Structure formats: C-alpha cells, structure tokens
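Certain chains of the assembly are absent from this excerpt, and the rest are unmoved.
In order of appearance the chains are A and B, and numbering begins at 1 in each one.
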Amino acid sequence: MHTIQFTIEIVATFAFALSGLIAGIRKKMDVVGLCIVSGVSAFGGGTLRDILLDRRPFFWVSHSLWLWILIITCLLAMIFMRERHISITEKAIQIPDALGLGLFAALGTQIPLELGMPAIVAALMGMMTAVFGGVLRDICCNEIPKAFNDHQPYAVLAFLGSWLLIGLTELNLPQWLVLFLSASITTALRGLTIQFKWQLPSLKITRNH
Amino acid sequence: MHTIQFTIEIVATFAFALSGLIAGIRKKMDVVGLCIVSGVSAFGGGTLRDILLDRRPFFWVSHSLWLWILIITCLLAMIFMRERHISITEKAIQIPDALGLGLFAALGTQIPLELGMPAIVAALMGMMTAVFGGVLRDICCNEIPKAFNDHQPYAVLAFLGSWLLIGLTELNLPQWLVLFLSASITTALRGLTIQFKWQLPSLKITRNH
C-alpha cells in the first residue's frame, strides 16, 4: 500500500516541479529562482499537509535523494534552454499542473482519512495539498494565485476529486483503484475545463441581467 | 470554562468568515473563491496560533461541522446576492472585522497563558491570532494587508486588548468577565478608531514640520 502512495507522491511532486520550472522559465528567472520555484511548487502542498497533520518526517526529508534530482533537473533545463530559443506557452504549465492537481488531491485526502479524520476535513486537506504548491508557485512568480482568481474550476475540482476518493473508499474498492480513479477523473475534468473554457458561476454575471 | 472559550471561538470565527465573505463579494469572486476567502479569514488566525503552540487538533478538525456551516453560508450568500443588486460599502467589512479582532485577541492570549507562556509571548500570540485571518483575507483579495498598511490603530489594539486580558487575569476576576471585558474594549476601540479616523503617529508627519 505505502508503495502506491510513495509512487503517487513522486509523480505528483514531479508534475508540480515541472509546472514550476516552466513558470520560472517563462518569467526569465535565474537558475536559483528556477530551483526555488520548482521546489516550492513540488513540495509546498505536501509540506503544508504534513504540518497541518503534524506528520514527520516530510517527504523531502525522508527521501532527500529527490532534492538532488530536482536540482539537477533544473540545472539541465537551464543549460538546455540557453542553447535553444523555445517559446513556452501558458498551456505548457497547465498540463503538469492538472496532473499534479489530481494526484495530490487524491493522496492528500487518503492520508488524513487513514488517520481517522472526518470526511470534510480529509477533503479540505486534499484540496489544500493539491492547490498550495501552485499558490506558492504563483506567489514566487509575482502573479495572483490561479487558484483564487481563475474564474474556471480549479480548487473546486480538487475538492470534488477528494470527495470522489472518500466515496470510493466507502465502497471498499482496492486502494490503488480508488487512488487511480479519483486522480485521473480530477485531472481529466481540469483538462476539459481548459479545453472548453468552462466557467464557474460568478457574481460578475449578474451585471448582464 | 472550556464552554466559554468554545463559544468565543465560534463567534470570532463567524465574524471573520463574514468579513471574508463581504470582502470576496466586493471583489466579485466566484463561489469557490468566496468559500476560500471566508475559510482562511475564519480559521487562519486560530490555525496559526495552534501551529505555533503545537496544539492539535485544530478547531476546524475537532468541530468539523462548522466547515459545513461555512460552506452552506457561502452558497446561500452567493444565491442571495445574485438575486439582488446590493452594493456593499467598505464599512460593511469593518464591523465583523472589529468584532473578530477583539474576540480572537482575548482568546489567543488566554490559551498560551494557560499553557504557562510568558506574558509578552501570550500577548504576541493574541495579536497574531487576531490579525492573521484578516492578513490572509487581504492577500487572497490581492490587497496590501490592512494590518500592515492602515495608518489607523489595528494590530496595536489587538496587542493592547491582549495586555488588558493579562492584567485582568492577574486580578483574579472570573474568566468569562476577563474575556468579555478584554474583547469588548478592543472591539469598541476599533469602532471608535474607524468613527473618528484616529491615526497612529507616523514618520509621514515629519514631512509637514
């Protein structure tokens, strides 16, 4: 079981690290800024979850090899980018971001659930785990966090994915299936949101009545 | 005793949730944004206090019913606001904000005091509990936190209210009276500050010498 959780933590971390790396490159950050923005995107959500749950050691403490992998990846990306003139679109951030969103929402919900927390708390923790890395990434890039400002569904999808995981857990499905279904449905919904430009209901609309 | 602390935590949380809700509506946030900004305003201060004191479970974990109440209130407010065109003044935020400020300052001071912390630390914790929810609210609304930037007394009133609580505790008054006096005086002073536009001494003044 813990192998699955570990694998998901790795993939989600990597996806957010990539989204941070791309965001940093778009902002023309220096190499230190790139490492920082990748690092906070990657580990921010899981670290917040573990602080709230009073859970130690952190992922990046017990598996510190991944810190090295992150730093080396950033350095390689930097060298690679200096050679070529690749222009990176806004959309390039959204793909790994959507992947990390789904994975961290599922994992961030399952861990408090195993610790016996109420469902609503577990769902909130899942949402926070999924969203917080991206919030820190946007703050480091000096942008308003997408999670608060994007009028498209973002945090709400992580929240729905968390509830889906809770519901599937109730059905006594095998845990890998629960994690896989919850994460992939959340990621797919975020993808559809971007594709079809779905909007959340907002007070703005009343203006056009 | 713990019933009084619990009641105050509820009222203070509700007051800050309301201030967050109003702030979010003024910013024309979507429904997810509204829930987030109300939630961080409501629970931010108490959660920071509990992290600093290494105190678990958080209020919103042990009384998770209040998360539901918060979410449902936000949804109802959203539906209600879409029907009518109410314009909300800046002042509408300040009333629940002043109430929450007084209540959280008193409560946030009493808890570390009971844990045997030095008076200055308890007073600081009280101030942070009172101020941090509003700081997070303003950050989510992409405004400079009022607590840092308002040249009117704000954080300093929470600090004074904390010291008042410490002084009254020394006098061995009943604890409900101590909490009531400290909270209501802080709230009243904040009200007077807004009414009479009291200013803090500032370096700006030197310019007019």
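The criterion applied here is as follows: a contact is a pair of C-beta atoms (placed from the backbone, for glycine too) under 8 Å apart; a residue touches a chain by one contact, two chains touch by 3 or more.
This one's a predicted model, so the numbers in the text were calculated from it and none came from an experiment.
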item	value
Size of the entire homomeric complex in copies, 2 being in place	3
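Throughout what follows, only the chains that are shown with their structure count from here on.
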item	value
Subunit A and subunit B: spacing of chain centres that average the CA atoms, whole Å	30
Residues of subunit B that touch subunit A when the two form their complex	25, 28-33, 36-37, 47, 51, 54, 56, 58, 60-61, 64, 67-68, 78, 81-82, 85, 140, 142
Residues of subunit A defined as touching subunit B within the complex	51-52, 54, 117-118, 120-121, 124, 144, 147-149, 151, 153-156, 159, 200-206
